[in-house]
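First up is the structure itself, then whatever we jot down about it.
The complex appears here without one of its protein chains, the remainder shown in place.
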């Protein structure tokens, strides 16, 4: 039932209302004619409605959530408590700098830590998610080329395995995304890369380990080819969890990186966001970083002024990006500490490879069987689909019935019937074993009783939803019954 | 699965551990030989375990909870936020009085408000639940009699409808509980009362409206009889919600009252507690109130000293009772305000009577059909039981399947197959109507398919539990498999 | 090992299952020269107890001020229930609801919030959030560029738009060669200057952005503006504080045909100030523009048993399907803020939201009355305002603010850095959180401060 269907005209929650006040002086021509459609419910009804709605979700706090490319690790509750401290949560963004030392200290430390783990010269924390980080990074590359008077560069090379935001961000920056294929072993096709590179090449975007879950072994060669062509290298940090504290993107030759703090640095996904997509740059690109940034000096911390960064690509948000998310990420970095970083990569990788091996033993096919997994890996259910007509999507839906969220399916696009599985380091061996057992059961069921799998899920609040209908007859806002007709 | 079954030797949650420290100086004879059986799990495992466990509960925030005698009203979330403010939550009980003005102001105001709504001369907030309030009240009555040199009084008269804590508290005070019957109309049997009263009578405990949900119409006569015999009147405030702001126990002739702040004043029940059982006294009994109490004076607030209250029955708790509960109750009183008190009683009573009428129309029998309900009412399912063999308990279990918590069953003891139903004022008419519809369905089902009702519940995390086995073969603590055998 | 459950035995057994002995072997494919475990700038780990103490100390440095700052971020009462529910693990730690059947909670909340926002803006549909108000406006402009039939890439924007919003537009639009024509404001009213507008409108343009209220708190007269832009064949974008829309004509009802797109910052609906974010960008439009909308959208559909349920829909617009030709690159949005905002609006109810808006308005007028009673303090503009206004001070606002801070008051925003042409200008805001005593306290402090000479 929708909150609007619980609503009754005139029902009020007096404790939350400041009381009547006069706005009669506002000119009639400016005033609203009819009340907006907002619910009128009691506080109990609202609390009960949203509390029971929450129970209709799977989440990391309640289920294993092996969603590839999303790094659904545990989100420490301390980070939430910390970000809600009144000195942070109630602070106005334009409150004077003199009162900001505590906040700035946290942000500055986060900049320092991220610079170190990425091997970049400088970090800007403002991008509000990975995709905005990508925009910022490409815009910086563009600004760099233009600043050098190099106006010919229009292409950004993007492997076919790339996440959709990569080509989309390229477009947002007015560049053209040029796709290159992946080899059978999961590495970039070097010949194709060479062919694609030239004076029109602004740069290359790469995720490493790639979205196929394998480490790009030729990364040094790739960097050489792109740099030789005058292009720049962009690191999509969505998969940093695999190499955190072990390998630095800067050392691989990347000029710009973005990080998804809501992945590697454990800030909650919140059912879709908010995230934070901090962006880092090598020395030559650092002057182009967006603003605001925090400077740390002997006397304390301060915001860098626009005058000090005349070549900055500018502002990305009205204020300072998603500060509450940044504070949570800061909390996490401080809780992990220096040694904790490396351990994340090691155990995320251990979990992924352990799970991959176990699933292979259970009868599933790895998309890149010869390769070590990074922190995630791709299975292909092509054979299953051919044998039983049970698809990757069917397996996903059936997993829900077994109490597991489903892996990412049908991404990357180049692997047919694929599942991208990322266990993260925060899951225990017992949980992984239970997942393998469930997958084994589903495999057996797919052969014995395929219709059962294809009809899943059965135990969720709803049965399988008609997505086609949703798109063909969009119903995107409730209307009161009378209006609806 | 139990948290112990998720435990693995050596698994650690490093972020919560202060690090190794030396206790080697402790004499070996005093030291523990083996580690206690505490879980060893990751933080994620603990969070997931307890979060999913919580989902296995019904609660006010998620379901209608018409549990008679318990006043399961909405617990404002503001009260929770307020009690968790660091200045309250992190305050040490023995911190100096100079830092206590803010806290004492809240407690003093609560004392004043409760004194006013009960018509008592003074209030002490320390009892930690209703039952401890009862103990305090009876102990005060005892102290009063003894202080007057009146050593003969040994009996406390208790109606048969009384809550179990009443006779139990009488026993805890070294008195004898003398039960008197209730008349067919739900009022106390005055003749029996007269017969029971005498020089041995220390007092009478009464709930009004009674646990039968009806207002004791002869209360003034009762007070007269008891007082004439030299006894005192004790008001069990569990049902104050029915008359809050409309009738004051003091005006009815009561000498002592306790209140269940976790009922009338909306502090959460927390799955069993904590509560707060503030106790109030008329002028002649006020000197015997327990300590600590707060005094409010021009210069500020302070704790009353023992020297100032030499006749106090003394301390009931190591510190100041359940302060966090008291703060929540204070918050509620301030949110309701003067007019809000009366409105609670009015709408709680309206809801109860509306529901009673609707259930009668649906075919259920009121235990006291001629009477108005207070804030709750009793149904008797005797006829249903005779006709279908479906019991009150069966109906309760079936209600769970319909998404409603069950009413109180088999209490008061004198009504056969009874349900005690208390909707509270915070529930909407729509919720009451939905409950009636469910009850109607169950009634039909009881006639058509009684086994279905008797086998309920079917949709809970467990089927009906074997209570007899639980008591016959008590399994009260988990043991590791090896030890268990 | 913080947040890693593995015991040494676990690690050994897991490695053994792969015939390995050392985790390092799993990294064998990485060129050896790239391994670099030095992290000199990362401090050693704190435990939670140590971290919380450090954080409490740092948070306390923000101090405790009576705050009259607005300028795009507003202090409002947020019911305690909002965040106690929004941070429940099931909302807090879930991903984007791609597996709809296991995400009905989040999806229904999105659908409810979309309904609320569509109704507030008077438009047909809302998306399920964008990052913040400023970036939402940039997305709206890009959407208008895609929708517009002509080949102009020129957008008219008021100089009275929040300067940070203008800066964000510049950053986000420049790479796509979308030009911004800044229209001056009328120095008397603070509204868009009609003459400047007429001049700018003589060349083709894609869209007119109307800020309601604008940066100065001033209310534009959007009916005439909307009709004017539509007559020129351009789209109209309303950049609105959605709280103001509880009182004001919604963009969907501006002029003859209504604005085409409404967008802005929904932070006033239950989102804490939090030093600037995470906030909550919204974007609503007419039904016919749906396929050019950026961002996720939740929709209602039926399940295999014919029961209603919710799912993300129209994903063909989005980056994960359409890639380079997507309507935007946005993926992660501000989901949890949507949840909080929906709960907030449900708790306040239609009447509550209206009261918050009216009482913020009334408090601001009262503050203006008190402050302009001080000699030398006058209102900069004469047009009606919502809950913010610009004052002209007899001295530099910076110095005044500094001295007010010494009295425990954050007195507003100094406009000089953004609008030097306005002289000693101060932007003040008084929401429903301010009592009469607070307003009096500000007035008394300001009077006191102004009596002493500027330092």
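By letter and in written order, the chains are A, B and C; residue numbering begins at 1 in each of them.
Assume a contact is a pair of C-beta atoms (placed from the backbone, for glycine too) under 8 Å apart; a residue touches a chain by one contact, two chains touch by 3 or more.
This is a predicted model, so every value here is computed, not measured.
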### Query
Looking at the whole complex, which of B:188, B:204, B:229 or B:247 touches the chain that is not displayed?
B:247
### Contacts of subunit A with the absent chain, listed as residue ranges
8-12, 14-19, 41-45, 47, 51, 76-78, 80-82
### Task
Name, in rising order, the residues on subunit C that touch the hidden chain in the full complex.
48-49, 52, 60, 64, 77, 79-80, 84, 87-88, 432-433
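The working rule: only the chains that are shown with their structure count from here on.
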### Query
Quick one: subunit A and subunit C, Cα centre-to-centre, how many Å?
20
### Task
Could you grab the centroid distance between subunit A and subunit B? Build each centroid from C-alpha atoms only and quote it in angstrom.
48
### Task
Please compute the C-alpha centroid of subunit B, do the same for subunit C, then give the distance between them in whole Å.
46
## Note on the structure
In subunit B, the residues touching two or more other chains are 8, 11, 15, 42-45, 47, 51, 76-78
### Task
Could you list the positions in subunit C whose residues touch two or more of the other chains?
1-6, 10, 45, 47-48, 79, 81, 85, 89-90
